[in-house]
Structure formats: structure tokens, C-alpha cells
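The complex appears here minus one protein chain, its other protein chains still in place.
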Amino acid sequence: MQVKDMAEGALVRGHYLITRKELIPFSSKPGRFLLMHLADKTGEIRAIVWEQGEELAAQIATGDVVAVEGKVALYRDTLQVVCSSVMKPLPGQYSPEDFLPASRRNRELMLTEFQEIIGEIADDDCRSLLEAVFVPDFLQAFSWAPAARSMHQAYIGGLLEHTLNVVRLCQSVADLYPEVDRDLLVTGALLHDIGKVEEYKVKAGIEITDVGRLIGHVVIGHDRITEIIAGFGGFPEEKALRLRHMLLSHHGQLEWGSPKEPQTLEACILHHCDNLDSEVSKFAEILAAAGRGERWTPYDSRLGRSLFAGDGDFFEPAVDTAGGSERN
Amino acid sequence: MQVKDMAEGALVRGHYLITRKELIPFSSKPGRFLLMHLADKTGEIRAIVWEQGEELAAQIATGDVVAVEGKVALYRDTLQVVCSSVMKPLPGQYSPEDFLPASRRNRELMLTEFQEIIGEIADDDCRSLLEAVFVPDFLQAFSWAPAARSMHQAYIGGLLEHTLNVVRLCQSVADLYPEVDRDLLVTGALLHDIGKVEEYKVKAGIEITDVGRLIGHVVIGHDRITEIIAGFGGFPEEKALRLRHMLLSHHGQLEWGSPKEPQTLEACILHHCDNLDSEVSKFAEILAAAGRGERWTPYDSRLGRSLFAGDGDFFEPAVDTAGGSERN
Amino acid sequence: MQVKDMAEGALVRGHYLITRKELIPFSSKPGRFLLMHLADKTGEIRAIVWEQGEELAAQIATGDVVAVEGKVALYRDTLQVVCSSVMKPLPGQYSPEDFLPASRRNRELMLTEFQEIIGEIADDDCRSLLEAVFVPDFLQAFSWAPAARSMHQAYIGGLLEHTLNVVRLCQSVADLYPEVDRDLLVTGALLHDIGKVEEYKVKAGIEITDVGRLIGHVVIGHDRITEIIAGFGGFPEEKALRLRHMLLSHHGQLEWGSPKEPQTLEACILHHCDNLDSEVSKFAEILAAAGRGERWTPYDSRLGRSLFAGDGDFFEPAVDTAGGSERN
Amino acid sequence: MQVKDMAEGALVRGHYLITRKELIPFSSKPGRFLLMHLADKTGEIRAIVWEQGEELAAQIATGDVVAVEGKVALYRDTLQVVCSSVMKPLPGQYSPEDFLPASRRNRELMLTEFQEIIGEIADDDCRSLLEAVFVPDFLQAFSWAPAARSMHQAYIGGLLEHTLNVVRLCQSVADLYPEVDRDLLVTGALLHDIGKVEEYKVKAGIEITDVGRLIGHVVIGHDRITEIIAGFGGFPEEKALRLRHMLLSHHGQLEWGSPKEPQTLEACILHHCDNLDSEVSKFAEILAAAGRGERWTPYDSRLGRSLFAGDGDFFEPAVDTAGGSERN
Amino acid sequence: MQVKDMAEGALVRGHYLITRKELIPFSSKPGRFLLMHLADKTGEIRAIVWEQGEELAAQIATGDVVAVEGKVALYRDTLQVVCSSVMKPLPGQYSPEDFLPASRRNRELMLTEFQEIIGEIADDDCRSLLEAVFVPDFLQAFSWAPAARSMHQAYIGGLLEHTLNVVRLCQSVADLYPEVDRDLLVTGALLHDIGKVEEYKVKAGIEITDVGRLIGHVVIGHDRITEIIAGFGGFPEEKALRLRHMLLSHHGQLEWGSPKEPQTLEACILHHCDNLDSEVSKFAEILAAAGRGERWTPYDSRLGRSLFAGDGDFFEPAVDTAGGSERN
Partner (left out) sequence: MQVKDMAEGALVRGHYLITRKELIPFSSKPGRFLLMHLADKTGEIRAIVWEQGEELAAQIATGDVVAVEGKVALYRDTLQVVCSSVMKPLPGQYSPEDFLPASRRNRELMLTEFQEIIGEIADDDCRSLLEAVFVPDFLQAFSWAPAARSMHQAYIGGLLEHTLNVVRLCQSVADLYPEVDRDLLVTGALLHDIGKVEEYKVKAGIEITDVGRLIGHVVIGHDRITEIIAGFGGFPEEKALRLRHMLLSHHGQLEWGSPKEPQTLEACILHHCDNLDSEVSKFAEILAAAGRGERWTPYDSRLGRSLFAGDGDFFEPAVDTAGGSERN
């Protein structure tokens, strides 16, 4: 049962993500019961475990997915699940897609497009490098990864979608500027964010890994291709340096986390296409979330402004139920 | 005769731009002679007027083009033109193209492409506005204007070339994001820099006009379409507001001279495509100027760095002739 | 009845501003009731509509003023109005002054002073421009407008009061610097914020209009005088350029929303006098709000500091009534 | 004889400031001669001491004023003084006014105005403090001091002129805001820059003293009034704190060298009036220096822009005489 | 009884800090009762005074310490003290150490170390100055003061501990750089934060004094040594200037509140050692607070990031008891 369908009295059975976990003392007897918040991608609800809450609490953590059975009850005008069973699920019993949004675009079609682009690379060094990076297992992980934790394309398949967009934009720029080394540029575009596969961990939410926080996808990606190139032996030195530089500098400015700013034409183009797609995607998502009827989106602190939706639909405000059900 | 062809003893006849003008006292008699620097797009040379230099100096100014006759002589190892005649040219006797570089792309072909893009706009309001702005006289001026005074595409036809590039990039983004209003975006892209026709004055060099400095092309362009739209009568209000906002916000950030930051999806895209083309063009021009054989371009203070040219050709350093001709 | 006078059991009748609107499900039966917050300039109170709340909710919006009848009751230690009738008012039934604070200074006297200043302008071009801008209808709207939405002089008449202050300061500077063009300076000062008449919409609160957000008062004001000057025909060109530049640059810095920084002496003075009055007004308002007895004002996030009130009066803290009425 | 009047063959006698000093080896014999640049407020000229240059060089320093006798000669198209005598002047033989520009306003009248302002202070504490600071000797030094080393009012009497301007502006603000403590504000304005008397040393140029560089006029001024107030005994504590705070915070922002930002109404006003006068003075001086006929002033790196002079007079460029005297 | 030991039904007797104070109307009768929050260094608890709350409220203030008697009761699942007596304590009845954390290091040992360092100063001027500053009364106050209000070493003895650390680091740098004037450096290090004795007031919490806010410890400390040196008579001028400069510039940058940036070698070293100890102390305290079992500390808004604790212990979350005790 999805969270959005839980009504008073309903019997609950399913997998949910724990987003809060707390032990509360009973007021009338010793000991503590367990209060959780459970979520899936349709919503979030309170849940209570009266018996053996302390034992259970020691085995689960915020961010875990659990298999729950119970019944929905009303407490102080709020629905909550009173749990009769909370268990750890076996591997494969649930899918991140139950908890996370996914790209609107078809992942298989995107993968096909991705591999066609690799196949069109004429430069043997570049194509060999791409084939060595995007081996099937890695490509599988790559196609599930999000492009960010929030901000833009923060959903399953988001990294693949963002990468394809950046490649398409880079190709458009190459059409305008004949001096661009097209194969080098496309290769860099395909590789630029591969470090995000290690930076994010997608379980039931998007988390940043320790290596993601302490090292970061810019350097992780750079290291991966440096290592593969070293293993190749005869990879041309300047070409390797240009590709490594493109990965390191793709954030464009030191204060955005690139240890070097772009110093080649292709690195310049890659940075701006990456930035363009991230920004446009962010605008598009904020406007899409605005909903029906509101001329302006809510203030967005990342952008420092509201966006103008104009003739949109009515915006559904988040309901605050505090203190409203007193009449009965 | 072009400046680069002037050798000792050559007879000079042609139009040249005055880049320096100074009266120097004779050391052996009262009075002053006139020292000028004369330039065309191939180089610059000293020139001397011994007789009636003071009268002449009162009639000409730095930045003027003059018709010169004279002969090349050697003075302290440096070539200079000793002028026998310096006159103001009649209108039409010379062309800015003699003094300024021009776009490598064919202006007529670009104009045809530009008008085809206007013709493809399906939205009647947008197309009518474009036709009202780009009347033949204005389009003529537009097609001669540079995109900047320095920095990027600072040459005849540069504004047209830059505008086409921005339109092409905007179309690529619209291909990726179906929620974009394509006609609105392309219309904004075609119009975004029209204020530069008034901002720059192209005589023999590129100068910024008073209105360019005190008001600026962002507001000039906005004012022009606001005025035309007002004359139309029935132009839809929100569409007008969106277009005006796109022109005002296309620099993207307050500190870059836009009085408003982008608050619509199309304004966001226009800004980033404009920025992308300017930056890529700047990189491409710096690298093209680097010349043969230098792995790194000279330090560029606009970028705060050198660029990596790698396997380029040999770079010809500017020759400093001070104090070298002592042996004879 | 003003909100501050509402006590338990009082009968309510009057016009109030809706500051919150929400439909809450009944806990014991299907359907939803309407919860609102109602405000006038003396305070804010909860209000409930038990019957036909959903129909009513579809007709009103946050920011509307409504005519309400009802009775004050106590719910969980909090007063709320139980409404028996909620209706949309007819035009003219209420005044913004019921909901908004107004300048402490007499508006009629300020208007007289304003017109005297125009009358003292000796330069015919400037005086004609002022008379063309400040026609009676516009002057009426101008005299009601606030100077800001918050921050400083955010009250009815605030724009007129601020403009007069800026004029007075500009005149003081002109007394010190004889090279100033006094008429030009005073004209620019009188005009500098006219765009705010379109930027703000004063109903029962101060709102920013779409054109205010997307274009902004700096450019709106500049456009208005540009258009009027264009209609004049013979207005001297440099004088027009100087006035337009003063309006465009009066925020002083790009990052404060002026697309050009001051480049004339009068533009420099106007910016600094505008800034001075805004800042002093902000300080004065924060200190006035601090109340009796507190040596320091609360931390102000706009300023990034507290202000020192020293020997002031006692400060009345906002009462938080959560969980306090348990003994009875 | 003033430098501007020195022509070939003239006999020179007068006091001049040494702005450059260098020993040059003779090319045809052992030893070195002395090359100096000499200046007064009308210009600068080369000067040579052939005999005993090395002994003389050990006794004089750049920045010294010397009494010179000699004759003007032409060397490579440049005038230079061949000195027959260079001596250190006795005290009182010359005045800084020979080398430095002075305020256009009459210093005696400014002093009278200054003392009248002190006399009008009704608050006994404030007036007593002012009288204790501005004792005749200090007032004398104060009236000679410049307001800055460059930038604005960098001339004799500039500090007095700037201080009077700031007082006048503060009084205008106090007229607009009745909640201002007028006596406190005027007292702070009179005192705000007294530390500059120690910060600058005016000999024949304006130099910054060691204490000026290492401690600075903001803290020097604060220390001086703190010390005087401490000596008074019964000065009211809060009044003292408010005055000390005004002096410390008058630069308005930490990055402009105030260790505290304004936290009282009077400190806020003082800072903005100080800033206003400095900025307006800077604009006025740049425009005044622009000269006849130039529509735009040269690029000013302090402001980051040129200023618009419009209908001004012709601008006289600095003459560069390099390599022009070849014909004779 | 410490707050952490208060259980339902316990009799309370002790001194507590008032951290909140509010009068709440009775819901069933006229008048108001007093609600307070009481704290010691082990925790915080609600407290109620039913009788004569209004009279009592007029005599006490937030930040006061009071002697309380009463009994712990449960109200809506939350413990609160129902007070039978609330009185102002006599001087000496309680110690700040009951309310504030203190340095982990022994204050007496630190004082001994501090005085040994003074004793080792070979330079007579420096040592005399130190002895004149650190007279017994001042040293006593110095040894109680915190190093900050929050951020780092914000506890009793923190200033002494921080000062010793800075001295030790300065000595290490002096070991590496023989050109350092070691006595001058150590003297500056011992004195650099003496202004904090006046800047903070330690009662039962750490407050900033008026003089701390309006003048600040940087200038207070500078003024104190300037005054003492002035009283000495023969203190060498340059040495005095160097010491004063070290105190004024020890924050290192204008935007960090130093009115001058370091301009001597010793001032440079002092600033960096001060900064190093503050930053390391901040990191160490954040990590120590993180507790058992959490790999990452909570986001710290001062640092703009979380810190990596790795293999730490389990982190005890602050318990939010809202709405959890409903079953009984």
C-alpha cells in the first residue's frame, strides 16, 4: 500500500524508507516505545512500535528500508501506522524506483543512443578509452545514477540524461566552431561526470558516499581515466593530458570545485555546456513543480529569486494541519 | 600601399587611420613639426609632417582617417613616412573594412540565413515584431556591427555572426527541452543584442557612443522593442513582458549589467547560450592569435590565465628595436 | 472592530485582509472547513468558517480584503473568530489606510512642498518634463505609493516622503559644490523613483507587480521619461541623456540593480543622497520598533547586526502562548 | 623661478622638491655625477650636478626641498638644469604651499565657520570636549592638513574643508529626522577625521607617517578623544561610548578599515555623509582635471570607469617628446 | 539538584539560570502566571510560578540566576518545576562554573605556566609592560574569561588556554625563523586578546558588553597598552609602535575586524598562530560534540560543511518529545 492511500483503519503491508527514528519514554510506565516516520515516493507517515521498540531500534537506522505490517489509526488528528511487524527486507525485495523518481525518458533508448555516440567516435584512442570505461557493469550503474543529490536531474537515470544533453550541446558548438576537435570534445562530454557513480549511493534516497564527500566526483573521474590510460601503454601523451584536464576543469571555476580552470578550447566548451544543461534543467524543474494557477513559483533559495510561470495552473500549497480539527 | 609593404624609399599613397598625433618643437629653430602614427589593418608606422604641421594638427584628430602622400625613410633604424600631403578624405573614399578585420563568414550568406530564421517563426506576434525591427536599413547597419569592442567577435559582421550562433544554440536547447516556447526563445535570441547597433560606432576603429556608455545596449534594445510593441496596439501583454524581460536579463547577473536576473525559462536559456558563444569565441580567438610553435598563449588578463595550444606553430614575438643598430 | 479590540464573546463586523487560507478536513465527518487568518493594521486573528467553507474558498484568495461578520471564541487558549458571513466588499468600501501604516507626515503638505520645488526649477526643459510627468492623476498615485515593500518607508506616502528627503539632501550638496547643475540635479531627484508607482501595487498590503519583478522601477522610470522626452521634439540631446543616465544609475552599483554606474557629477550625488536617506530611514525605523527598555534591538538580518538603543524604553516581547493555560 | 617658466638659457634660483635622485657613472672617466628631478607645483625638470655629486647625494634624499642655483640647458631635446649650487634650506625659507595645491576656499573664513559651529553646540559635555581637542595649536595643524593623500581633497586645507562639508550634510539630515541627537551628531562630525593630523606629514608632498600606516587615523582619533574624556572625570558614560563608536565606525564597513560597523543612528548618518562628500569631491576633481574639449575623462582606475564631461574644453595631452628632434 | 537529575515528584532546591521568562494569562480567571525556563550546565527545564508571578516577573530578568525551591511535575508529557519559592541569591552563593563549562586544563597550572613565560622575557621593556598589564587582579579576571562567546574555547579559562596555545605556536615559528624578534613576538602573543576581559561579561552565561559591541576587544586591548606605555615615559618609540600594531592587526584582515593588516613579520606570525589555534579548536570541539557512532557531524553553518568523524561512537540525538506519550 502506498502512503498516499493510507486512510484510518486501513491494513498496511509494504516496504518503506525510515526517515526518522526515535525512542520515546512511556509516561505511565518504565521503558520506551519506538516512533518512526515511514516514506515512499508518494508521501510520509508517522509509525509507532509499542512492543520491543528498543530492541528493534538497535537494528535499524534512518535511511534503511523496512518491510512493515500494521494498521492505520488516528492520533490527535494525525494518521499513524501502529506496526505489528517491522523486518529487514531481503535483497531484491524492493527497488529504488519505489522510493525515488526516475527520468521521464526511456532508459533503454537513452542507453542505445549513448552507445551509438561512442560508436561514432572516429579517433581510435578516444573510442578505446570509452569502451574501457563503459564496460557493461559500469554502464549499468551509470544508467541508474542521478545527476545530483538535489538541484537538477536528481532522479534515477538523471546522470545518463544529463550526459546525453551535454553531448548534444557540445556537438552543436562543434558545428559552429570548425577549429574544435570534435572527437576529443564528445569523449570528454561522455566521461565528464563518471565520478558521480561513486559519489552517490542510491538506496531508497540519494546519499553522498564518504569518498564523494572527501574526494569528490571531479577527482574520482579524473583518477579513473588516468589509471585506465596508464594501463594502455601507448596512449598519446598530449591527448591524455587534454582529456584529464577536461574532467578536472569541467566545473569551470575554482570556487565551484574544479582545481584548475579550463585552459583549452574543448575544456571551455565542455564546462559551458555542462553548466547550461544544469541551469536549464533546474529552471525547468522549478517551473514544473509550481503547479496550476500560480503566476510565480515560491522563492527558491538556491537561485535567490522566484520564477515567473505566468499562465500556469493552480498551485497546491503544502497542508499544515496544526490545530484545525477541533469541531466534532 | 598597405603599411606592411612599406620599405625604405617607397612612395606612399593611400588612406590611413591616425592613432597618435603630437606636435614636437624643433630643436634648432622656433615652431613645431607634426608627428603621427598611421595605421591600416596590416600595421602601424611613424609619419612626419615638417611644414605647416601646426595648422594641420588643428584640423585632424586621433581616430580620423586621412589621405596621405609621402615617402618612406629610415630614422634611427626605424621606418617613417615623410609626408608631402595629408588631406581629409571625401565620404565613400574608403571603407571601414580597410582598417578593421571582418568576419570570416560571408555576410550575404549570413543575412540570408538570418532572414530564413525569421521566416520560420510561426507565432504571428513574434514574426511581426521581428519584421518591424529588422527593416532593411536597420538590418544593413546590424550586419556591419561588431559584437564587442574587444574581447570577442570584435569585427565587422561580428554581431550578425554572434547572433546566428546564439540562435543555433537556443534551437539545440529547445530540442532537448520540449517545455520551451521555441518561437519566443528564437525571437529573443534574434533581438537580444540589437542595442549594440547604437552602442558602437564603427569608423576606422570601434568606438563606444555616448548613449552606449551612459545607457548601454541592454536598455537601448529593451526600449526599442518596447516602443515598437506599444505602437502595435494588440500585442499580447504577457508575451511582450516575457520578450522585454529576455532582453533586459540576457547578461544573466546584476554585476554583468543586467538590471534583472532571468526569471523565465527562455530568459535562462538565452543568457546561457549568449554567454557560451561569447566565451568560446574568446577562447578560439586567443588560441588563433597564439601563432606557430608556442605551447602556451601569452597571459590573458581578461581570463586571468594562459591557454594551452599544445602542438601549434611558431609564435612571432613583437620586435623591440630599441638600441640595436649601432654597428655600421 | 479592530483586531486589537477583539475579546472573547465580542461580535465582529468589519473589513479584514486574508493573510492565510486553508481547508481542513473534519475529523468526524466528510468534508472540510475553512481556516483563515484575518488582519488589519492592529493585528491578526484566526477565523473559522464551518459551513460551505469549500465554496467560499474557491472565491477568495490570500491578499483579498473581505467583509466579515462573526463572534470571537476561545479555542485552546487562542482567540478565533467564528464567522457567520464572509463577503467580498464593493469598491470604495474600505481604504488601504485601514490595513497599511502611513507616513507620519501630512500628505497634503508634502504635495504642496513637492509642487513648490517643481515651480522653482528655472530650466524650462526640466520644468516642462516634470510637469508632463507629474500630471494630477499620476501625482495622486505617486503620493500614495510606498518607497519600498519592506526595508524603509514601506508605508502609504513613503515614496513622496523619501523623494522630498532626497531632494533636500541634493540641494544641500549643491550648496557645497558650485559646479553642480542644480536644476538638473533636483529634476533627477524628483524623478528618480517614479517607476515605483508601477512597481508596487497597494491593495491591503504592498505587492510587487509582474512588471515590477520582470522589468523593475529603474528601467520603468527611465522608459517613461525617455518616451515623454521623445514626444517633446526639441529637448536638448545631452540634457536628455544626462537625465536618463541619472535614473538608470541611481542605484549606484551594478550589483544593486543599476545597469550603469554613475558617470556624471549629478548622477553621483543623486545615488549617494538616495542611499543616505534609505539607510538612515532604515536605522530610524529599526530603533523606533525596538521599544522601551531594551538597550539593543533584535538582530536584524538585513543589516547583519543589532543596533544600540541605549537609554530607551521597555521592549514588549512577542508573546508565545504555546502550552501555558493548563491551570483552571 | 617656477619650473613652468624655465626656458633654455634661463638662470635658475629657488627652492625645489627632489622627486628623483640617482648617481650615474661618467662614461669617459671614473666616478659618478648626480642626476635629479626637481619639482614645484608648476612642474618637474631634470637637473644635473657634475662636480661632487657623490658627496651631495649622501646629504639629500628624495622628498627633500633644496635651494638650487643653476642654468637651463638643452640635452637631447629635453630641458635640464645644470646646477652650480645645491643647498639645504633653513627652516622657514619655503612654504608647503609652494609645492602643494591648497583649498580654493579661504582658510581663515573656514576656521571662523568651524569655531562658530563649536560655539553653537548646546550640550556642555560635547562642547567642552571639542574645546579640549581643538586648542589653538591643534586647530592650526588641523587647518593645514589634507583630507587624503590622493583621491579627494588632497591639498592644504582639505581636511578642514571636508570636515565642514560633512557637518553641513549632517545638519541637513538632522533637519529631516527629528529623532537625531543633533549635538552628538555634529560633535562626531567635527571630530571624525582628527586622526589625520597625525596620519599625514605635509612637507613638500603629502606623506603617510609610520603611525598613520601602522595604526591609522580611525584609531588615532578614537584614542585621542578617549584619553581626553578619561581626563575629564564626569563625562557621561553612554555619551562617551556613542562618540567613541562614531569615530571608530565612520568608515562604515569592516573592509574599509572600521573595526566596527555603525550601530547607532548618529554613526550611520556620519558614515554616509562622510562617504557622500568624499565621493562627490572625487567626481568633481576628476571632472575639473579633464580639461577643455574632451567629452570623457581618462579611465580612472580608482573608479573603474571614465566620467562624462560632455560640453567641456579641450584636453591638453601630456607631451611625450621621445625621438622627435631629428631635423636640424 | 542538577537539572539532569530532576524526575517526576522530586523536590528541587538550588540555583538556576533563567533562560526564558513570560507571563501567561490564566484561561479561567483574570491575571497571569509566570512561566520560566531554568538551566544549569546539565540541562534546561520548564518552571511555573502560580502565585504572585507578576510581582516576581518585575524583579527578575532573563540571564539572572535565582535560588529556587519547588517540586517536579509532569505536564503534557513534559517535566516542569512548580516553584514554591524564587529568590535572588546573595553574592557568592553560586559560581559561574555551575552554569558554564570550564577548560579541561587546570587553571592554576596554566597560570603558573603563563607567569613563567613572562619571566623568561629577556627584553626589559616588554617584561615591564607585561607586568604592568597582568597585575594580580587583572590576571585573575583574565584567567576566568572565555576566548569567545561561541565558536571556540567559549568556556571559563578559555582565554588563558587559547593565549598559551598561541604563545607556544609563536615560539615554534620563532625556532624556524631566526630573524624573528622572539621577545617581541611572545609579548604580543601574551597581550593580543586582553581586550576580551572587557568584551565579555561572564555571569551565568557569556554576554558581550556594550563596550565589547561598540568598540571591540581589538581596540580595547590596543588602548590599554597604549595608555600604559604612555605612562612609562621612556618606552622605545618603535617598539611601542610594533606592539600596538600587533594588537590592532591580529585579526589579519580588514573584513575580520582589524583596522590594519599585518605589516611586520611578528604581526604576520601572531595573526596566523591566533587563527590556527582558533580554527583547530573549533574543529576539535565540533568533532568532540559529534558523539558515538556517527561518521559525519551535523552540518555546521559556521564552517559551511559537516566534518568526518569516521570510526566514532554513537551519536545521541536531541530528543523531541512532541506527541509521543499517548498510550497509558
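As written, the chain order gives the labels A, B, C, D and E, with residue 1 at the start of each chain.
By our rule, contacts are C-beta pairs under 8 Å (C-beta built on N, C-alpha and C of every residue); 3 or more make two chains touch, one makes a residue touch a chain.
Small disclaimer: the values here were computed from a predicted structure and weren't measured.
In the whole complex the chain that is left out makes contact with A, B, D, E. Only one residue in the set E:L169, E:A189, E:I229 or E:L247 touches the chain that does not appear here, and it is E:L169. Within the complete assembly, E:E238 is the residue of E:E108, E:D124 or E:E238 that touches the hidden chain. Touch with the hidden chain on the side of subunit B covers residues 74, 77, 295-296, 306, 308, 317, 319-321, 323-328. Residues of subunit A in contact with the chain left out of this view: 210-211, 213-216, 218-219, 222-223, 226-227, 241-242, 244-245, 248, 254-260, 263-264. By the touch definition given at the top, subunit E reaches the unshown chain through residues 165, 168-169, 172-173, 175-177, 179, 238, 242, 245, 261-265, 268-269, 272-273, 275-277, 279-281, 283-284, 287-288, 304-308, 310-311.
Everything that follows uses one rule, which is that only the chains that are shown with their structure count from here on.
In summary, the chains found to touch both subunit B and subunit C are A, D.
If each chain is reduced to the centroid of its CA atoms, subunit B and subunit E end up 62 Å from each other.
Averaged Cα coordinates give subunit C a centre that lies 42 Å from the centre of subunit E.
In subunit A, 306, 308 are the positions where the chain touches two or more neighbouring chains simultaneously. Counting only pairs that meet the touch rule, the chains in contact are A-B, A-C, A-E, B-C, B-D, C-D, C-E, D-E.
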